[in-house]
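Every protein chain of the complex appears in place save one, which is left out.
Naming follows writing order (A, B and C), and every chain is counted from residue 1.
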Amino acid sequence: MAAHERTQFTLDRITGAALPVLAVAGALVVGALLLLMLGVNPFTAYAALFNGALGNVSGITQTLTKATPLLLVGLGICIAFRGGVINIGGEGQIILGAVSASAFAIGFSHWPGWLLLPLTMLAGTLAGLVWGGIPGWLKARMGVNEILSTVMMNQIALQVMNFLLRGPMLDPAQIAAGTNIPQSAALPEAVWLTRLVPRTLFHSGAILAVILAVAVYFLLWRTTIGYRIRAVGLNAAASRYAGIPVSRYVVLSMALSGAFCGLAGAVEVMGVHHRMIEGMSGGYGFSGIVAALFGKLHPLGAIPASAIFGSLLVGADKMQRSVQVPSSLVVALQGLIVLFVVASDLYVRRRSRRRMEERE
Amino acid sequence: MRGIVKRFPGVLACDAVDFDIRRGEVHALLGENGAGKSTLMKILYGLYSHEEGTILLNGEPVSIRTPTDAIELGIGMIHQHFMLVDTLTVTENVALGLPSSRGPLLDLDRVAARIRELSETYRLDVNPDALVWTLAVGERQRVEIIKALYRGAALLILDEPTAVLTPQEVDDLFHILRRMTQDGHSLIFISHKLHEVLNISDRITVLREGKLMGTVPAQGMSRADLARMMVGRDVLLERNRSPVAQGSARLVLENVSALGVTGHESLRGVSLQIHAGEILGVAGVSGNGQRELAEVIAGLRAVTSGWVEMDGLDVTGQAAGERTQTGFAYIPEERMHDGVVREFSVSENLILQDHTRPPYSKGIFLDFAHIAQHSQELVRNFRVKTPGIETPTKSLSGGNIQKLILARELARLPKVLVAAQPTRGVDIGAMEYIHQRLLDQRETGTATLLISEDLDEVLALSDRIAVMYEGRVMDIVKREETSAEELGLLMAGVYPER
Amino acid sequence: MYRRLILMATFVLALALAACAAPAAPAAAPAADAPAAEAPAETSDPFRIAIVMPSSTTDLAWSQAMYDALKSVQAEMGGEASLEIAYSENMFQVTDAAAAIRDYAAEGFDLVIAHGTQYGNSMFEVATDFPETSFAWGTAVDTGTEQGLENIFAYEAAADEGGYVNGVIAALLSEANVIGVVGPVEAGDAKLYIDGFKKGVMDTKPDAVVNVSFTGNFGDTALAAEAANVHIQAGADILTGSAQQVVGAVGVAKENGVKWLGTQSDQTSLGPDVVVANQVYEWTGTVKDMIAKIQAGELGGTAYNLTLANGGLVIAYNSAVAVPDDVKAAADAAIAGIEDGSITTME
Partner (left out) sequence: MLNELFTLATLIGILHSGVRLATPYLFAALGETFAQRSGVLNLGVDGMMLMGAFTAFYVAFNGGNLWLAVAAAIGVGCLMGLLMGVVSVTMQAEQGISGIGLYLFGLGLSSLLFKTLIGSVESVSGFPKLALPLLSDLPIIGYIFFDHNVLVYLAYLMVPVTAFVLNRTTFGLSIRAVGHNPEAADSLGVSVNRVRYVTLIIGGGLAGVAGASLSIGLLNVFQENMTNGLGFIAVALVYFGSWRAVGVLGGALLFSLVNALQLWVQVLGIPIPSDIAVMLPYVLTIVVLTLTVRQIQQPAALTKPYERGE
């Protein structure tokens, strides 16, 4: 009996562990049908995908470069979800974080680098904090659904960026040349993040992101603040009864979530673009949610999850290039993967509940 | 029902149970929590499937897979937690799930007419147009009964129907039930209140740990007999309370008013004092301001006028967190909902209020060594049955979760304790234990406010009893000088003639 | 949790293994020191161009104009055997575009076109690393010579010139003297076009009114359409606009029988009865010149400007819509004036 149980247990573990992989595989199978529809050999395409993402230095560094903002945004999403709020406003928070960091670095470019660099990051973080804090406050105090307000605030942030990039923040060189490219002046080199592999975009922001992932883990599970965020997220009523100021923690969760998204924006301009440009985010706010979900909303899980999801995105792009399928296939594939992964979650939950009942 | 077997993972919920009911009889199903009575009834109503055994209706074997099957066979069920959609009207609730005489269109006028008819016949007194959330608990129950009758239920299962009623309402309910049995309806009455069971039933079936203990006629049985069948040993039904010298007033409410959930004034000028070493029981039908009273004292609900003092200190403006730090403890009514974070581990739940205080934290960091030590101690002292302190709380039984909350609250050596429905839904063993703990606490000088809908409990534990009606304290009486009847009248808003 | 980490790690490993085992792996050469395209003069190898675009190859605007040019050059040169084209579309995320540019360079393409101003920074970085590969970007003028780079072409379209001509046509065709402009975001190419357009109208008919609205977006087709409606209700009888979103606006013009002037690509197909003329970006000349220069060993340094004078900008009339001769004459005069410099197209 005991032996049987142990086998059962191990089997459970294996199937449970394999589920996300199976889910991704399932999505790829459906994607293969789309490829066949396009007259492309799915094996060739997927080989290009895997090889493109991880087959060489270029692919690996691109994956890691992509994983950096995904991880930072994903950490923000983890905090929000743990705090019981859904942050769909990552996109706007990233944009404003990038705008704010760029403006700060350009405005104070004469400051010494050791001071300017952290403060530039801080400027981006604070902008995200505010832009995330607003919907948090609206939810806590006014009962405005955060999904709604963040959707709206993404649009507002986009227009703020449009406004700044063609006026107040427009690169003086652009004005001089009369070309009107909507971008800011270059950031002072002091705030550029070190490139870790020469001739690639892979920058030290990745290290920062991993460190922060560990920090968020400590924050959520080792500190009283994290304890309260989780308590509020899991059961607001009980938290209220226990004397935790619930609305304050709802605002805090959203604000912290926004702060990480804002930081992601700052790190993107400091590490990759070196100036504020339109299209610097292009969907990290959404794909960060997916990455966080892949990591089961756990900050440490988000590290490999963002790497895996980043590799999928990079690989899919490379697949588009090498077999010349429309880029929309990649988007559809991404959607399928999300659907398969969330759907497969049911089995994980069922299993864990069954285990709990057995233990009783 | 013959030889019904139902297994849950790791638990044999029903072990070859036989159960039968005759036309026009009230058959009580008695047992502790987890004895399998609810499971058995859910099988009968098609909410659970069963592995073995057969169900016979009028001698014919029937298959009941869904509630729809049960309803079609004339079986109705009134759940302990009412199955009503409170944003809908009474008529809409009754019409839900039924075909309409106008095809896809609703025929609410006809349904309402039929409700009035039924209401008349059984003296149910229900307004078909009322929105359910505006109804009192007793009325909601009558809506449930109408729902079953409307569906032509010949056999009605009532799951702890009296738990939330005043003695008078219980009487009314019993009248209705008797009228129904005279009409040929059969009733299954689930309860753990022994005197009610003896009062209303024709026969009584007792279950313990999923096993049938026997079916006996109600006549000639005593409460002690039934209790022994239920628990398997003698049970202390009356508790001896030693007199405790009462000290100064530890909790003072002066003319407190507050708004309720719906935004109406639910607490109107309440004044009361509780002294050290005293238990003040609050009796009343639920929804008459008890919840608001507890929340005001806990600092979870703002007062619109008046003030609250604890230990001579005005705490009216203090937030909940501050009050708990100064010797206030609270056992909330909805323990699963308000008392614990179910997904948290046992030890995490044990520091729900105190996690920011040393020794459980240093600065902003939690100190796991101290937390573990503290948790082990409490789990041991309060006999919380759990595999370990890291076990998720949701996998504990209801009684053990209540013990966990009790442990957490009492370990903080409170000066003032509010205990709302502390034994609702727990089994007799746990109830005994919790009662004893509350009395022990009283002896250490804690001022306790005990809110309970169980009049027996209030009478058993309180020194004085305050009766609430429509947000007011009708009267505060000494326990020795009152009776269930007097309290019942007060609960209904009537001053008894003395 | 640790279990999951291990699992994730295993998954990554599995992916890596799958990648190694994958057949037909392209670009096996390590990227870091990829060889630049060599011997471009060899006729047996096709010339290889890669392009990275912010929107779709079928946007009927910015991206399609360039993609169509590449296709027509390819057809002219004799198909895929002589000119190989690789494209990445919808690269609205600049990081992705940067990766694509670098990969194309590493894969030995002869010319990598970064078809969006926002790609400039990334492209300059890559160009520094691949001095023997040619790059092109636009619309821009900076060829990087100041930074010592010799392998960058820049191209821009003097959208204001065609805008000016469109403005002249609009002013003369308008009976209401009210003209509507549906813009995306007030910057870049669109701003240039609109500024020229306004000047063209004003120089021709100073009492005419040009109403300009922006949707704040390049792809909000529905809002652009409604903007067209608003312009019509505000009295406009001629409309123009830019970016991919205008396809909806052209539809509205068609439905209301209001004339439309296109830019970037030829939009006649969307409104055969109402599209009067289009300023078409004719990149073929630029592309051909770049190819010729590269084959001659000159990898960059030239800043192209599509103008009316050099044939890069073409005013393409829709033969199905009759344009009075005097209007055509005025337009031709404007073209001539712009070409000889007697007309300035900007304030």
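What we mean here is this: a residue touches a chain if its C-beta (ideal position, glycine included) is under 8 Å from a C-beta of that chain, and two chains touch if they have at least 3 such contacts.
Values in this document were obtained by computation on a predicted structure and should not be read as measured data.
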Left-out chain, listing which of the shown chains it touches: A, B, C
Contact residue for the chain not shown (choose from B:I21, B:M41, B:I55 or B:A95): B:A95
Residue of C:M66, C:V250 or C:I338 touching the missing chain in the full complex: C:V250
Subunit B residues touching the omitted chain (full complex): 42, 45, 47-48, 66-68, 71, 77, 79, 81-88, 92-93, 95-100, 104-106, 147
Contact set of subunit C toward the excluded chain (per top definition): 56, 58-60, 64, 90, 180, 183, 185-186, 211-217, 219-223, 225-227, 229-231, 233-234, 244, 247-248, 250-252, 254-255, 269-271
Touch residues of subunit A, complete complex, unshown partner: 34, 37-38, 86, 88, 138, 142-145, 147-149, 151-153, 155-156, 159-160, 162-163, 166-167, 286, 289-290, 293, 326, 328-339, 342-346, 349
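One rule holds for everything that comes next: only the chains that are shown with their structure count from here on.
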Interface with more contacting C-beta pairs, comparing A-B to A-C: A-C
Central subunit by CA centre of mass proxy: A
Length of the line joining the C-alpha centres of subunit A and subunit B, rounded to whole Å: 45
Of all residues in subunit B, those that touch subunit A in their complex: 8-11, 298-300, 319-325, 330, 332, 334, 337-344, 348, 352-353, 355-356, 361, 364-366, 387, 391-392, 394-395, 397
Subunit B-facing residues of subunit A, complex: 222-225, 227-228, 230-231, 234-235, 237-245, 354, 356-360
Complex contact set, residues of subunit C against subunit A: 1, 3-5, 7-9, 11-12, 14-16, 18-20, 22-28, 30-32, 54, 86-100, 102-104, 106, 116-118, 120-122, 125, 129, 139-142, 156, 185-188, 191-192, 216-217
